[in-house]
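The complex is shown incomplete by one protein chain, all other protein chains being positioned as in the whole.
By letter and in written order, the chains are A, B and C; residue numbering begins at 1 in each of them.
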Amino acid sequence: MRLDGEVLGLRNRLIQHRRYLHQYPETDFEVGKTRDYITEQIKKLGFGEIEILAQNGVKVVIRGNIPGRTLAFRADMDALPIEEETGVEFASLNKGVMHACGHDGHMTVLLGLAEWIAMHRENIKGNVVLIFQPAEETVGGALPMIKEGVLDIPEVDAIFGLHLLPDIPQGKVVMKPGVVMAQTCEFDVEITGKSAHGATPHFGIDALMASCDFVHMLQGVVSRRIPYDEKAVVTIGRMEAGEKRNIIAGKARLEGTIRTFDDKVYSKIKENIIKLLKSLELSHGIRGQYHEVVYYPAVNDDVQLTSKIAGFVDPDILVDIDPLMIAEDFSYFQQKVPGTYMFLGCRNEEKGFTAPLHSSLFNFDEEVLLLGLQIYVNILKNYS
Amino acid sequence: MRLDGEVLGLRNRLIQHRRYLHQYPETDFEVGKTRDYITEQIKKLGFGEIEILAQNGVKVVIRGNIPGRTLAFRADMDALPIEEETGVEFASLNKGVMHACGHDGHMTVLLGLAEWIAMHRENIKGNVVLIFQPAEETVGGALPMIKEGVLDIPEVDAIFGLHLLPDIPQGKVVMKPGVVMAQTCEFDVEITGKSAHGATPHFGIDALMASCDFVHMLQGVVSRRIPYDEKAVVTIGRMEAGEKRNIIAGKARLEGTIRTFDDKVYSKIKENIIKLLKSLELSHGIRGQYHEVVYYPAVNDDVQLTSKIAGFVDPDILVDIDPLMIAEDFSYFQQKVPGTYMFLGCRNEEKGFTAPLHSSLFNFDEEVLLLGLQIYVNILKNYS
Amino acid sequence: MRLDGEVLGLRNRLIQHRRYLHQYPETDFEVGKTRDYITEQIKKLGFGEIEILAQNGVKVVIRGNIPGRTLAFRADMDALPIEEETGVEFASLNKGVMHACGHDGHMTVLLGLAEWIAMHRENIKGNVVLIFQPAEETVGGALPMIKEGVLDIPEVDAIFGLHLLPDIPQGKVVMKPGVVMAQTCEFDVEITGKSAHGATPHFGIDALMASCDFVHMLQGVVSRRIPYDEKAVVTIGRMEAGEKRNIIAGKARLEGTIRTFDDKVYSKIKENIIKLLKSLELSHGIRGQYHEVVYYPAVNDDVQLTSKIAGFVDPDILVDIDPLMIAEDFSYFQQKVPGTYMFLGCRNEEKGFTAPLHSSLFNFDEEVLLLGLQIYVNILKNYS
Partner (left out) sequence: MRLDGEVLGLRNRLIQHRRYLHQYPETDFEVGKTRDYITEQIKKLGFGEIEILAQNGVKVVIRGNIPGRTLAFRADMDALPIEEETGVEFASLNKGVMHACGHDGHMTVLLGLAEWIAMHRENIKGNVVLIFQPAEETVGGALPMIKEGVLDIPEVDAIFGLHLLPDIPQGKVVMKPGVVMAQTCEFDVEITGKSAHGATPHFGIDALMASCDFVHMLQGVVSRRIPYDEKAVVTIGRMEAGEKRNIIAGKARLEGTIRTFDDKVYSKIKENIIKLLKSLELSHGIRGQYHEVVYYPAVNDDVQLTSKIAGFVDPDILVDIDPLMIAEDFSYFQQKVPGTYMFLGCRNEEKGFTAPLHSSLFNFDEEVLLLGLQIYVNILKNYS
């Protein structure tokens, strides 16, 4: 897609931002330096309506002179606990931490958008809200930001987000009405029995065995209670039960995830898990508890908004993909206001950018950030 | 053990009785001809106080002239649906039915006892009740006979029974205080789910899968909830679930048995089965029902009575055995009055009597019946 | 869609055919009267190249005067063991048997096509093969007809089939490239253990318990080994194990189905079932056998052919549906030659035609048969 001269003119600034952010990755809510860099840049551009939400998240409000919609753009701030192995000169200086999921790029596009707005300050229609959100990779920063008012004053009409995706070629973009990323739920199950000497199991209540029965009967929930045309995965990835070989296990802890593309399917699975635990309480005499640790709804792109937005780009750059079985808490914003979450292809075999997300080798051609910026600019131009 | 001359004198009568009864075996409660033979013999001896209980069971009361205890002696009347293959000249004339469990012998000893009493009519102390009971092999005739008053008028003080046992040598006898035969329970489980097309299990409730989970979790009851030093077997011997391969099973039926030597262990298992069904109702949404078809308590020989009785025989004929994992409803009599159930060895390698009980080849040396009679006579002489 | 005058002119003939066939439904391969009716009608029209294949299937070859493709059209002949409850005047006269799956309609469209061809005998391009196939509902008549040469002389270039479908409105049609109906496999599993007395399971090999373990571990195959974006259902609809409650089950038999939309998924499931049985042979000592009773591949409409054919009808009558989780042995023809299997909507709320397939109330407006005929006529006109 052809890029505006103004967008192309921001190339160096974008590269500067991206490489700085890449060198100082931070995780979870602990993104204080990242926050400082962003607020500093924003202030330099002369935008003063800055608010810190959800510990280190940043909300920037830019009010236009012409009446129009309030459009929000969101980038995620946090990096991953991965030791970088790309060997690039701007590689992470924070040992064991790396922007391996492209959030450095996402923030850069937003900073670029701020620069572009600064150039057109007088002609901005409506309002623009820039949202820099922490903890996307961990327990979710979207919900606390919403609770603290990120969508409220001014009231947001539509929200946009994007993600780099090495599964599709550089230059291509996904804007797909409907579900594009999975619902996810991370849960713990705690099973409490009663210890006893291993030779006298009848004096105890075997939490280890109850846990195994739980895992076993869980398979039947997926195989028998979910319609064949719904996609669902339930995985118990970790289990720890008992303390010593010759003591009947008094406690067990299981850690799992549920992933679907439909909240109803998720609810059915959750309901069945809770029923299962209740049933094991009856049959085994254990006590079973289900704790939801993290819950992200499915990323569900508003059909009308997304179709409209897709009209602002060259049709030949649009590609379709099956919904991804990974999750994003952008979905929480979408539960409040219509939103579009798009994917920016960054696979480039020639230049060797083929590593998957969350790989210690993940990297991308920074040109792709210009395309991301152009798409946001087009939205501002056509939809404000 | 030395036998009295009077007892030896009854040899031919006993052989006559035994062979007649052996030729006309009958099953379950349907022992009409056997009943007629017995009542006829008893009447011939001049005993008139005869009552028919539990369809074809026979109660004979013989009142003595001298005050004393009321002692009951019980024999079982029914044969088995087995085609005899012994080739003896007095083999069963009823096709497919055979006295393969020695009940012909047990009745013969009781008829012999009646003959002996007839010889000593004037000197009988206390009362003697002879009980011929049907349906020992099937659903139990003891309980209905008790309900119809077999132990009541005159009130019985102690009861005795015996069983031929090819596991021990002819000439040896078991009189063992405590449990000698297992508790048994025959039960059915019915699981009701909901049919649906096989391709849409989520519209149904799969009774077949719930049944498999039931069988699976049942193993844990035995392996984890029963102390290691208790003996218990729970077997589901038959299961039928569903109707067609491509229809989710709406119904399942399981047939099983519980065997233990201790009513508390049995109660624990039963309680766990019922809890299991309740738990499957919760987890699967099925409806589960437990029906007890037959229940026999353990045969538990009264410690004091049995020790006393054991003193009336030569010590060198007494042998000890582990409790047998088979059942007998003589136990119901023992729940009402003290009782001793003894085993009369009938293994005789020389004469070729080695076939096990319930075998189509089972047979025994009729001399053993004289020993049985002698023991009963000794009880009458010493304990009346 | 507008119908040709000639097609409309065949209305009465079609109704006649359909009602006759509806009154005399026959099942499985036993469709002798149906065969006779069809051959008689075909002969009346002057077509003499008739062959009887697969017991009572009918192959009619009509050779045109002008060179062109050989196109085959297939209808299924067999009815279902269902007692009709529609109350129509032309209801089934064969008690307990009913054309509840619309095969009477499918045959009628083919007879209509024969009539239309008879009217245009001189101008027929290429060859037309009419295939009337038995046993679609049971064990499959397609495969034996193919083995006996139904696609061979003349060699068929493309094949077409259609099915009435009350899930979509009358007047609408599905012509969908790719998989439209599931692969199905009906299988039996036989598990052989060793009988023993119920109180001594260690002397036997419990086929019932092994079967329950099989059913349990099968759930893990679906939940863990099949990708979340593949559709698969495995159902054990019937299980029978053991003979008596107090005998360790020596034999068990399970009946099941596998349904997927992809032969690779099916192969993976089958391979896992066989591995499971082998593993149970090791762990339990049983012998496990897997028998495939019926296997239908997925109905997979040739992409090029179907796209082309779809161009011969009004675009506004075309609708899309998700692939159906039911099966059809039309797929066997498609394994040999490109084929299109289409669905003819027959839901008509106004006229009360809403009962599902295989319902004792299933019926349809016969006008729908004219649309089916028109589509076949268009294929002949445009694709011969």
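Everything that follows uses one rule, which is that a contact is a pair of C-beta atoms (placed from the backbone, for glycine too) under 8 Å apart; a residue touches a chain by one contact, two chains touch by 3 or more.
Just so we're clear, the structure is a prediction, and the values are computed from it rather than from any experiment.
Colleague: For the chain that's not shown, point to the residue among A:Val31, A:Val97 or A:Ile248 touching it.
Modeller: Considering all chains, including the one not shown, the answer is A:Ile248.
Colleague: If the hidden chain were put back, which of A:Asp152, A:Glu240 or A:Glu271 would touch it?
Modeller: Residue touching the absent chain, from the options given: A:Glu240.
Colleague: Among B:Glu40, B:Asp229 or B:Asp320, which one is in touch with the chain left out?
Modeller: Of these options, the touching residue for the absent chain is B:Asp229.
Colleague: Quick one: which of C:Asp157, C:Asp206, C:Asp301 or C:Glu328 touches the chain that's been left out?
Modeller: C:Asp206
Colleague: Where the complex has a chain not shown, which of A:Ala72, A:Met209, A:Leu276 or A:Val368 is the residue touching it?
Modeller: Going through A:Ala72, A:Met209, A:Leu276 or A:Val368 one by one, A:Met209 is the residue touching the chain not shown.
Colleague: Can you name the residues of chain A that touch the chain not displayed here?
Modeller: Missing-chain contacts on chain A: residues 182, 186, 188, 198-201, 208-209, 211-213, 215-216, 219, 233, 235-249, 252, 255-257, 259, 325-326.
Colleague: For review purposes, identify every residue of chain C that touches the missing chain, sorted by number.
Modeller: On the chain C side, contact with the omitted chain comes from 199-202, 206, 209, 213, 216-217, 220, 223-228, 272, 275-276, 278-283.
Colleague: Going by the touch rule given at the top, which residues of chain B touch the chain that is not shown?
Modeller: Residues of chain B in touch with the missing chain: 216, 218-220, 222-224, 228-229, 231-234, 259, 322, 325.
By our rule, only the chains that are shown with their structure count from here on.
Colleague: Average the C-alpha coordinates of each chain, average all protein C-alpha coordinates together, and give the chain whose average is closest to the overall one.
Modeller: Checking distances from each chain centre to the full centroid gives C.
Colleague: Please identify which chain has its centre, taken as the mean of its CA atoms, farthest from the centre of chain B.
Modeller: A
Colleague: So how far apart, in whole Å, are chain A and chain B when each is placed at the average of its C-alpha atoms?
Modeller: 71
Colleague: Quick one: report the Å distance separating chain B from chain C, using the average Cα coordinate of each chain.
Modeller: Distance between chain centres: 58 Å.
Colleague: Centroid from C-alpha atoms only, then distance chain A to chain C, rounded to Å. What do you get?
Modeller: 46
Colleague: Taking each residue of chain B in turn, which ones touch at least two of the other chains?
Modeller: If we look for residues of chain B contacting two or more partner chains, we find 199-201, 209, 213, 216.
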